[in-house]
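Of the protein chains in this complex, one is absent; all others appear in place.
Up next, chain A:
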Amino acid sequence: MSAQAQKACLEVQDATRRFGGLVAVNAVSFQVKPRSVTAVIGPNGAGKTTLFNLISGALSPSSGRVLFEGVDVTAEPPEAKAARGLIRTFQLVKLFPELSAVENVKVGCHLRTRGGLLAALLRPRWARRMEAETEERARVLLELVGLAATADQPAAALSYGQARLLEVARALAAQPRLLMLDEPAAGLNADESARLATLIRRIADDGTAVLLIEHDMHLVMNTADEVVVVDFGKKIAQGAPDRIRQDPAVIAAYLG
(Lines give C-alpha, C1' and ligand atoms only; values in the text may rest on other atoms or scores of the structure.)
Protein backbone atom coordinates (compact mmCIF):
# COMPACT_ATOMS: atom_id res chain seq x y z
CA MET A 1 0.00 0.00 0.00
CA SER A 2 2.70 2.45 1.00
CA ALA A 3 4.92 1.34 -1.88
CA GLN A 4 2.08 2.01 -4.28
CA ALA A 5 1.43 5.41 -2.76
CA GLN A 6 4.98 6.34 -3.65
CA LYS A 7 4.57 5.46 -7.30
CA ALA A 8 3.56 8.33 -9.55
CA CYS A 9 -0.02 8.34 -10.75
CA LEU A 10 0.97 10.17 -13.89
CA GLU A 11 4.39 10.63 -15.38
CA VAL A 12 5.00 12.93 -18.32
CA GLN A 13 8.40 12.43 -19.94
CA ASP A 14 9.76 15.03 -22.38
CA ALA A 15 6.34 15.65 -23.90
CA THR A 16 6.73 17.71 -27.07
CA ARG A 17 4.18 18.88 -29.59
CA ARG A 18 4.87 20.94 -32.68
CA PHE A 19 2.30 22.75 -34.82
CA GLY A 20 4.27 23.46 -37.98
CA GLY A 21 7.10 25.70 -36.81
CA LEU A 22 5.53 26.40 -33.43
CA VAL A 23 6.62 24.21 -30.53
CA ALA A 24 3.51 24.47 -28.35
CA VAL A 25 4.83 22.02 -25.77
CA ASN A 26 8.59 21.66 -25.50
CA ALA A 27 10.14 18.71 -23.62
CA VAL A 28 7.92 19.03 -20.56
CA SER A 29 8.42 16.45 -17.80
CA PHE A 30 6.70 16.17 -14.45
CA GLN A 31 4.90 13.72 -12.20
CA VAL A 32 1.59 13.69 -10.43
CA LYS A 33 1.55 11.86 -7.11
CA PRO A 34 -1.51 9.90 -5.99
CA ARG A 35 -3.93 11.81 -3.74
CA SER A 36 -2.30 15.10 -4.65
CA VAL A 37 -3.40 18.23 -6.44
CA THR A 38 -1.00 19.45 -9.08
CA ALA A 39 -1.60 22.78 -10.80
CA VAL A 40 -0.26 23.77 -14.19
CA ILE A 41 -0.02 27.53 -14.52
CA GLY A 42 1.40 29.87 -17.12
CA PRO A 43 0.41 32.78 -19.35
CA ASN A 44 -2.17 32.43 -22.13
CA GLY A 45 -0.79 30.51 -25.06
CA ALA A 46 1.91 28.89 -22.91
CA GLY A 47 0.83 25.43 -24.05
CA LYS A 48 -1.15 24.24 -21.03
CA THR A 49 -4.20 23.01 -22.93
CA THR A 50 -1.99 21.39 -25.55
CA LEU A 51 -0.18 19.58 -22.73
CA PHE A 52 -3.56 18.35 -21.45
CA ASN A 53 -4.45 17.17 -24.94
CA LEU A 54 -1.22 15.17 -25.10
CA ILE A 55 -1.91 13.54 -21.76
CA SER A 56 -5.58 12.77 -22.47
CA GLY A 57 -4.95 11.45 -25.97
CA ALA A 58 -6.86 14.17 -27.81
CA LEU A 59 -3.55 14.96 -29.56
CA SER A 60 -0.57 12.70 -30.03
CA PRO A 61 2.83 14.05 -28.98
CA SER A 62 5.53 14.73 -31.58
CA SER A 63 7.87 13.06 -29.10
CA GLY A 64 7.94 12.07 -25.46
CA ARG A 65 5.94 9.64 -23.35
CA VAL A 66 2.97 9.57 -21.03
CA LEU A 67 2.88 6.93 -18.29
CA PHE A 68 -0.28 6.34 -16.33
CA GLU A 69 0.08 4.24 -13.19
CA GLY A 70 3.32 2.87 -14.56
CA VAL A 71 1.93 1.91 -17.98
CA ASP A 72 3.01 3.65 -21.19
CA VAL A 73 -0.27 5.03 -22.56
CA THR A 74 1.25 7.53 -25.01
CA ALA A 75 -0.38 6.04 -28.11
CA GLU A 76 -3.76 5.18 -26.62
CA PRO A 77 -6.90 6.96 -27.84
CA PRO A 78 -8.86 9.10 -25.35
CA GLU A 79 -11.53 6.47 -24.66
CA ALA A 80 -8.88 3.88 -23.74
CA LYS A 81 -7.20 6.31 -21.37
CA ALA A 82 -10.57 7.20 -19.89
CA ALA A 83 -11.20 3.50 -19.29
CA ARG A 84 -8.01 3.44 -17.23
CA GLY A 85 -9.40 6.23 -15.09
CA LEU A 86 -7.81 9.24 -16.74
CA ILE A 87 -10.71 11.68 -17.11
CA ARG A 88 -10.56 15.29 -18.29
CA THR A 89 -12.74 18.34 -18.67
CA PHE A 90 -12.41 20.94 -21.42
CA GLN A 91 -11.40 24.59 -21.28
CA LEU A 92 -14.15 25.33 -23.80
CA VAL A 93 -16.90 23.43 -22.02
CA LYS A 94 -18.18 20.47 -24.01
CA LEU A 95 -21.53 19.47 -22.60
CA PHE A 96 -24.32 17.54 -24.28
CA PRO A 97 -26.53 20.60 -24.77
CA GLU A 98 -29.75 18.77 -25.66
CA LEU A 99 -29.67 16.67 -22.52
CA SER A 100 -30.69 17.82 -19.06
CA ALA A 101 -28.01 18.38 -16.45
CA VAL A 102 -28.74 15.06 -14.76
CA GLU A 103 -28.68 13.20 -18.08
CA ASN A 104 -25.27 14.73 -18.80
CA VAL A 105 -23.95 13.28 -15.57
CA LYS A 106 -25.57 9.92 -16.34
CA VAL A 107 -23.63 9.78 -19.60
CA GLY A 108 -20.55 10.26 -17.43
CA CYS A 109 -21.42 7.00 -15.63
CA HIS A 110 -20.82 5.06 -18.87
CA LEU A 111 -17.56 3.45 -17.75
CA ARG A 112 -18.94 2.47 -14.37
CA THR A 113 -22.07 0.78 -15.72
CA ARG A 114 -22.70 -1.95 -18.25
CA GLY A 115 -25.38 -3.12 -20.64
CA GLY A 116 -25.90 -2.82 -24.37
CA LEU A 117 -28.77 -3.43 -26.75
CA LEU A 118 -30.27 -6.44 -25.02
CA ALA A 119 -30.23 -4.78 -21.62
CA ALA A 120 -31.88 -1.73 -23.16
CA LEU A 121 -34.64 -3.75 -24.86
CA LEU A 122 -35.33 -6.40 -22.23
CA ARG A 123 -34.53 -4.22 -19.24
CA PRO A 124 -33.79 -7.11 -16.84
CA ARG A 125 -33.88 -6.51 -13.13
CA TRP A 126 -30.16 -5.83 -12.80
CA ALA A 127 -30.44 -3.22 -15.56
CA ARG A 128 -33.39 -1.52 -13.86
CA ARG A 129 -31.52 -1.45 -10.59
CA MET A 130 -28.46 -0.06 -12.35
CA GLU A 131 -30.58 2.65 -13.98
CA ALA A 132 -31.98 3.65 -10.60
CA GLU A 133 -28.50 3.74 -9.10
CA THR A 134 -27.20 5.78 -12.01
CA GLU A 135 -29.98 8.31 -11.60
CA GLU A 136 -29.34 8.52 -7.87
CA ARG A 137 -25.58 8.87 -8.29
CA ALA A 138 -26.03 11.57 -10.88
CA ARG A 139 -28.26 13.59 -8.58
CA VAL A 140 -25.85 13.19 -5.67
CA LEU A 141 -23.00 14.45 -7.84
CA LEU A 142 -25.08 17.44 -8.94
CA GLU A 143 -25.77 18.17 -5.31
CA LEU A 144 -22.05 17.93 -4.63
CA VAL A 145 -21.21 20.66 -7.14
CA GLY A 146 -24.21 22.75 -6.10
CA LEU A 147 -26.40 22.11 -9.13
CA ALA A 148 -29.19 20.06 -7.55
CA ALA A 149 -31.72 22.76 -8.33
CA THR A 150 -30.92 22.73 -12.05
CA ALA A 151 -30.82 18.95 -12.41
CA ASP A 152 -33.72 18.75 -14.85
CA GLN A 153 -32.88 21.81 -16.92
CA PRO A 154 -31.34 21.36 -20.32
CA ALA A 155 -27.58 21.85 -20.16
CA ALA A 156 -27.86 24.55 -22.81
CA ALA A 157 -29.84 26.70 -20.36
CA LEU A 158 -27.12 26.76 -17.69
CA SER A 159 -24.92 29.78 -17.00
CA TYR A 160 -21.26 29.57 -17.96
CA GLY A 161 -20.19 28.89 -14.39
CA GLN A 162 -22.89 26.27 -13.90
CA ALA A 163 -21.89 24.58 -17.15
CA ARG A 164 -18.30 24.28 -15.88
CA LEU A 165 -19.47 22.77 -12.61
CA LEU A 166 -21.68 20.36 -14.51
CA GLU A 167 -18.67 19.24 -16.50
CA VAL A 168 -16.82 18.54 -13.25
CA ALA A 169 -19.77 16.52 -11.93
CA ARG A 170 -19.94 14.58 -15.19
CA ALA A 171 -16.21 13.81 -15.00
CA LEU A 172 -16.59 12.65 -11.39
CA ALA A 173 -19.33 10.28 -12.50
CA ALA A 174 -16.65 8.31 -14.33
CA GLN A 175 -14.90 7.77 -10.97
CA PRO A 176 -11.52 8.96 -12.24
CA ARG A 177 -8.18 7.89 -10.80
CA LEU A 178 -6.74 11.08 -12.24
CA LEU A 179 -9.04 14.05 -12.80
CA MET A 180 -7.78 16.68 -15.21
CA LEU A 181 -9.53 20.05 -15.05
CA ASP A 182 -8.79 22.72 -17.67
CA GLU A 183 -9.52 26.12 -16.07
CA PRO A 184 -12.47 24.88 -13.99
CA ALA A 185 -12.90 28.20 -12.18
CA ALA A 186 -13.14 30.39 -15.28
CA GLY A 187 -16.52 32.12 -15.21
CA LEU A 188 -17.32 31.06 -11.65
CA ASN A 189 -18.39 33.63 -9.08
CA ALA A 190 -16.59 33.86 -5.73
CA ASP A 191 -19.01 31.49 -4.00
CA GLU A 192 -18.83 28.89 -6.73
CA SER A 193 -15.07 29.20 -6.85
CA ALA A 194 -14.72 28.66 -3.10
CA ARG A 195 -17.02 25.66 -3.32
CA LEU A 196 -14.91 24.28 -6.17
CA ALA A 197 -11.70 24.70 -4.14
CA THR A 198 -13.18 22.72 -1.26
CA LEU A 199 -14.43 20.08 -3.69
CA ILE A 200 -11.02 19.70 -5.38
CA ARG A 201 -9.34 19.20 -2.03
CA ARG A 202 -11.91 16.64 -1.05
CA ILE A 203 -11.56 14.74 -4.32
CA ALA A 204 -7.82 14.47 -3.73
CA ASP A 205 -8.27 13.43 -0.10
CA ASP A 206 -10.71 10.74 -1.23
CA GLY A 207 -7.92 9.22 -3.31
CA THR A 208 -8.20 10.75 -6.78
CA ALA A 209 -5.21 12.66 -8.05
CA VAL A 210 -6.10 16.02 -9.56
CA LEU A 211 -4.23 17.86 -12.29
CA LEU A 212 -5.61 21.29 -12.97
CA ILE A 213 -4.89 24.23 -15.20
CA GLU A 214 -5.95 27.40 -13.50
CA HIS A 215 -5.57 31.15 -13.77
CA ASP A 216 -7.23 31.91 -10.46
CA MET A 217 -4.10 32.13 -8.27
CA HIS A 218 -6.21 32.14 -5.16
CA LEU A 219 -7.65 28.77 -6.11
CA VAL A 220 -4.21 27.40 -7.01
CA MET A 221 -2.65 28.53 -3.73
CA ASN A 222 -5.58 27.09 -1.77
CA THR A 223 -5.70 23.69 -3.41
CA ALA A 224 -2.39 22.72 -5.01
CA ASP A 225 0.30 20.61 -3.38
CA GLU A 226 2.57 21.11 -6.33
CA VAL A 227 2.69 23.75 -9.06
CA VAL A 228 4.17 23.34 -12.52
CA VAL A 229 4.84 26.57 -14.39
CA VAL A 230 5.05 26.62 -18.18
CA ASP A 231 5.92 29.50 -20.47
CA PHE A 232 6.34 29.35 -24.25
CA GLY A 233 5.85 25.59 -24.11
CA LYS A 234 8.67 24.99 -21.62
CA LYS A 235 8.50 24.11 -17.97
CA ILE A 236 10.21 26.98 -16.18
CA ALA A 237 9.58 26.03 -12.56
CA GLN A 238 8.07 23.42 -10.31
CA GLY A 239 7.51 23.26 -6.58
CA ALA A 240 5.21 23.96 -3.66
CA PRO A 241 2.83 26.92 -4.14
CA ASP A 242 4.51 29.33 -1.73
CA ARG A 243 7.94 28.61 -3.25
CA ILE A 244 6.57 29.19 -6.75
CA ARG A 245 5.07 32.51 -5.74
CA GLN A 246 8.54 33.83 -4.95
CA ASP A 247 10.35 32.22 -7.89
CA PRO A 248 12.07 34.95 -9.96
CA ALA A 249 11.52 33.10 -13.26
CA VAL A 250 7.81 32.83 -12.55
CA ILE A 251 7.50 36.47 -11.59
CA ALA A 252 9.35 37.44 -14.75
CA ALA A 253 7.07 35.29 -16.92
CA TYR A 254 3.92 36.77 -15.46
CA LEU A 255 5.13 40.36 -15.52
CA GLY A 256 7.14 40.00 -18.68
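Following the convention adopted for this analysis, a contact is a pair of C-beta atoms (placed from the backbone, for glycine too) under 8 Å apart; a residue touches a chain by one contact, two chains touch by 3 or more; residues count from 1.
Following the convention adopted for this analysis, contacts and distances are computed from a predicted model.
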Refer to UniProt and select, among "Aldehyde oxidase", "Pyruvate dehydrogenase E1 component alpha subunit", "GMC family oxidoreductase" or "Branched-chain amino acid ABC transporter permease", the name of the complex member that is left out.
"Branched-chain amino acid ABC transporter permease"
Tell me which of A:A174, A:L188, A:V210 or A:V227 is the one touching the absent chain.
A:A174
Contact partner of the left-out chain, one of A:A8, A:A27, A:L67 or A:L99:
A:L99
Residue numbers in chain A that touch the chain omitted from display:
56, 58, 77-79, 82-83, 87-90, 94-100, 103, 106-111, 113-117, 119-121, 123, 127, 130-131, 134, 136-137, 139-141, 143-144, 146, 148, 151-154, 170-174, 195, 198-199, 202-203, 206
